[in-house]
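Structure first, commentary second.
Omission of a single protein chain aside, the complex is shown with its protein chains in their original locations.
We just call them A, B and C in the order they show up, numbering each chain from 1.
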Amino acid sequence: MADPAISVPYAPTEEQDLIRSTARQFLAERIPIEKVRELMLSDEGFEAVLWKEMAELGWTGLVVPEEHGGAGLGWVEMSVLLEEMGRVVTPGPFLASAVMATAVIEELAGDEDKEELLAALASGESIATLAVFEQPRGWEIAAPATRATVSNGGWVLSGMKRAVLDAHLSDLLLVTAGADDGIGVYVVDAKGEDVTVEQESVLDPTRRQATVILDGAVSRSRLVSGDVVAGLTHALRLATAALASEQVGGAQRCMEMAVEYAKTRHQFGRPIGSYQSIKHRCANMLMKVEHARSAAYHAVRVTDDRAELAIAAPLAGALASEAYVWVAGENIQVHGGIGFTWEHDAHLYLKRAKASSLLLGSPRHQRDRLGLALGI
Amino acid sequence: MADPAISVPYAPTEEQDLIRSTARQFLAERIPIEKVRELMLSDEGFEAVLWKEMAELGWTGLVVPEEHGGAGLGWVEMSVLLEEMGRVVTPGPFLASAVMATAVIEELAGDEDKEELLAALASGESIATLAVFEQPRGWEIAAPATRATVSNGGWVLSGMKRAVLDAHLSDLLLVTAGADDGIGVYVVDAKGEDVTVEQESVLDPTRRQATVILDGAVSRSRLVSGDVVAGLTHALRLATAALASEQVGGAQRCMEMAVEYAKTRHQFGRPIGSYQSIKHRCANMLMKVEHARSAAYHAVRVTDDRAELAIAAPLAGALASEAYVWVAGENIQVHGGIGFTWEHDAHLYLKRAKASSLLLGSPRHQRDRLGLALGI
Amino acid sequence: MSDADYPRVDALVDELIAECPPGKTDDIEFWGAQYDKGLAWAWHPEGFGGLGLERRHQTRVNRRLEEAGASIENRYTNLLGIAMGAGVLDAHATDEQKRRWLRPMFTTEEIWCQLFSEPGAGSDVAGLATRAVRDGDEWVVNGQKVWTTLAHLAKWGMVVTRTDPNAPKHQGLTYFVIDMEAPGVEVRPLYQITGEAEFNEVFFNDVRIPDENRIDAVGAGWRVAVTTLMNERVAIGGSAIPRESGYIGQAVEVWRETGEDDLVLRDRLLELWAEAEAARLTALRANELASAGIPGPEGSTGKLAWANLNKEITAFTVELLGLDGTLYPGGYELRRPERIAQHEPHKAFLRTRANSIEGGTSEIMLNILGERVLGLPGEPRVDKDVPWVEVPRG
Partner (left out) sequence: MSDADYPRVDALVDELIAECPPGKTDDIEFWGAQYDKGLAWAWHPEGFGGLGLERRHQTRVNRRLEEAGASIENRYTNLLGIAMGAGVLDAHATDEQKRRWLRPMFTTEEIWCQLFSEPGAGSDVAGLATRAVRDGDEWVVNGQKVWTTLAHLAKWGMVVTRTDPNAPKHQGLTYFVIDMEAPGVEVRPLYQITGEAEFNEVFFNDVRIPDENRIDAVGAGWRVAVTTLMNERVAIGGSAIPRESGYIGQAVEVWRETGEDDLVLRDRLLELWAEAEAARLTALRANELASAGIPGPEGSTGKLAWANLNKEITAFTVELLGLDGTLYPGGYELRRPERIAQHEPHKAFLRTRANSIEGGTSEIMLNILGERVLGLPGEPRVDKDVPWVEVPRG
């Protein structure tokens, strides 16, 4: 089997280092863990002002081309930012809007829509999210039951979408629906008539989701340039690679928490990190985190090679999901009782980890995609 | 889900204790590990005299009814004996003849054949083995490619059978074959004309197997009473339960070896068993062995309840196989370098464990059978 | 032996049922009568809720009472008292103390809780720091306990305190029964990752305990604590449950409800089913052998096995739910839980994370299996023979 040619180096560029340090500082100042906990218990789960500030930092348009008002950076830079967000379980619609919706628009929008939509997202003036899933299992996107029909000159949509990330914070929904001429992605005003957004009670309260019911909702435009299913699939692979970076950031932080605690916590007169059961577990955390990191870094470095991304994205998705869930769980175990309390931060990571591992496809599902890409 | 009613107590009877102590003593005196190593490197892998002695102890006919010259004991007693044999990786055709062939004859032979065959096996005068597998994977028995046809008044067989245990030591082959009236088990003289027995080079040299080619071989009789496939299936479940007991005995011994070594071997001035990495592994060995033992003990206690055995046998097969392979492997790890040497006994157990886990169905395959029995 | 006693016990049960017809009698009154007839803890001496018989007689009594429709709810309402406290009093208390506490404990008129763990003393219970200082006929207690179930409902608490910081850790401890309503006792709910508070933090601020509430000798606290912990670990994972019950049963339900048919998930489900059944059969075998007087290693693996299994099974069940696995029905409003047999899958996933921590971490259980069952050597100890005050902690 031929090796993929990786042109992008692993050594961080100065720009990437700058993004990392800026992100770490901003998040520490504006969304420290106390703030995360406050937002976690709030109805909305986020604050518009924070979105404005992220926009000013150029984050909301990080991968949007400059001609559309974005920073014009790549997915490697995006992964650096998401890793930092993952470290501190940053809440809000960033993954939904700046990653997933943006990727879909890039893929499927015609020039006009791109012009308008990307500018709106990049500036932070609009928040968009993807409404593609209808079934609880399978993460099937190719055959939506949601229908698009023509009615007085425009498209109207009817159907139900589940697990729509941060729909309650979004202005725009990108909805997949079937029409007589096939599947398309339809842009719908999230606050519009005939659109019901029901926020669900979720395992990870730092990333909300909603069930969206469309009952003849009017679509302002539809995105159908090129092969829609192929475009959606590619966009979701980009999202998987991006999410993997966020997961690696979270897993890394859990490992650090466990190691720090193991150095200071004493039982039987010794730091618990001096016991092999704890020490070896931390060492295994390190190995799993580094493996997940390698897969995630690889995926965001091959985004231009669609065939390789078809391998690299599910690889990263499976490994980062499993590593994060495992490390977050073991972090609680290393902490013992205190790690099981609401007041300790360990559970925020476990919940983020478990929910993220199911968002775009379970590890088993990602491996299936990997197998298809490999011909296994 | 209703619990199975288990009438047979777990506390060993005096008779079972006697079988255990007799077995342990006989095997220690007549087939100590040095003898196993000698036989392991010999062409035949066994010695007729040992079979004679086992017959005198009543082992070859342990589960054969007294009216057919056996000891008339049950599968619980058989499991006690096999556990002891497993402890010291006893070589020879015991599983093939006294367990598998015997079970099939009990199930499928008419009174005359039973009369004759069971007496011959119980007395140790004949050794029989089962020739049922043809494909490397699937452990399929219901649809043999081997054909049985009538030729001048008798049945003749043509086909190929693989993984026939100790065929080179056997007098009788019990061969599954398809005839116009369906599948049957045919008794063939192993040393007869038109029968080729090719001993294979095997992973576990303490239990040999052969590929058997039948080229118009004459069958002296056929066993077809009742539903042949159902009978075979039940017999193989009995074999699986019995093998599980042998596996538990081997796993138990590996755990004991690891624990003994961990107590005496010093590194860095401490017995290695005082390190949690070793101590916890030994503790996990204990748990896996006890779980496998529970499943094996349960299986041999419900042999009269066919529906429950359909659950209990694959359960025992899967758990005992996995426990034995794992414990045998970890025993080598606990021993370090010395455990990887030919001169140390650890590898005899690893090879027996790995081969046994594939003999009657891999753990994954056993779980599939379990699922079918449970309706999952 | 002593099956001779069955008729006598049966007669007492008949008497009790006749005098206090279940259903027609108030529970507390019934339990009081049950106690007075020695049918509460048959193995206790007469006059202390028992008849001086063997434990198995109680099993028989309970079965007969249940058949007669009598409530055994007290065994749950006052779990820590009836399952652990009574054993401690029976083994270590004076007759006067037993007379004072056992009856209202059994009738649930006085709820009991256990105060061992501290923020700084989890696995290492004997390292606890709560101080008790003698002051005439009283002891003055200061410190903090944690993971205390029922503390918010309890009248009495079993508390281990450090009375001699200069003695080695195991020797400087003393055991008391503390009045949870006494001044200076503060009970705060301790919220866990599910959003519920099953447990409490308990703060002692110059709480005064009369010396008559001391259990066993000054400095004998560890011995008494061990009696308590023994009962606890037997309680957890000791009993045999029905096949395919508990969380594996839930996983099978979810499998069937979701109509999932992925062979890969099926194999995983069956793997977990097999492990759960093996653990169940092991408990069954252990109980049978134990009651036949043949104790073996199979008795000691239950807690560890179920901790692992509950965590793996519930994590798998949430995965089975696919995208619905990301939901959390009911949400996280912080509250006291109602007692229920089994949590829904998402909450179960979170709640079971503690199974490998509560009542002895899995690391400690593995040490116990390795050292006590397999006889492997212990680790070098740095805290054994030094005064407690000099042991490094944090």
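Rule of thumb we're sticking to: contacts are C-beta pairs under 8 Å (C-beta built on N, C-alpha and C of every residue); 3 or more make two chains touch, one makes a residue touch a chain.
A quick note: this is a predicted structure, and the numbers were derived from the prediction, not measured.
Peer 1: Check each of C:Asp267, C:Glu288 or C:Glu371 against the chain that is not shown and name the one that touches it.
Peer 2: C:Asp267
Peer 1: One chain isn't shown here. Among A:Val300, A:Ala318, A:Ile332 or A:Ala355, which residue touches it?
Peer 2: Touches the omitted chain: A:Ala318.
Peer 1: Since one chain isn't shown, list which residues of chain A touch it in the complete complex.
Peer 2: 1-4, 6, 9-11, 259, 262-263, 270-271, 273-276, 278-280, 282-284, 286-287, 290-295, 297-298, 315, 318-319, 364, 367-368, 370-371, 374, 376
Peer 1: Footprint of the hidden chain on chain B, which residues?
Peer 2: 41, 133, 135-139, 162-163, 200-205, 209, 264-271, 275, 277-278, 325, 329, 332-333, 336-343, 346-347, 350-351, 354-355, 357-359, 362, 364
Peer 1: Extract the touching residues of chain C with respect to the undisplayed chain.
Peer 2: 262-264, 267, 379-380, 382
Criterion: only the chains that are shown with their structure count from here on.
Peer 1: Which of line, ring, star, complete and other names the graph you get from chains that touch?
Peer 2: complete
Peer 1: As a quick test, compute the distance in whole Å between the mean CA positions of chain B and chain C.
Peer 2: 44
Peer 1: With chain centres taken as the means of their Cα atoms, state the distance from chain A to chain B in Å.
Peer 2: 52
Peer 1: On chain C, where are the residues touching two or more other chains?
Peer 2: Residues 363, 366, 379 of chain C touch two or more partner chains.
Peer 1: At least two other chains touched by the same residue of chain B: list those residues.
Peer 2: 275-276, 280
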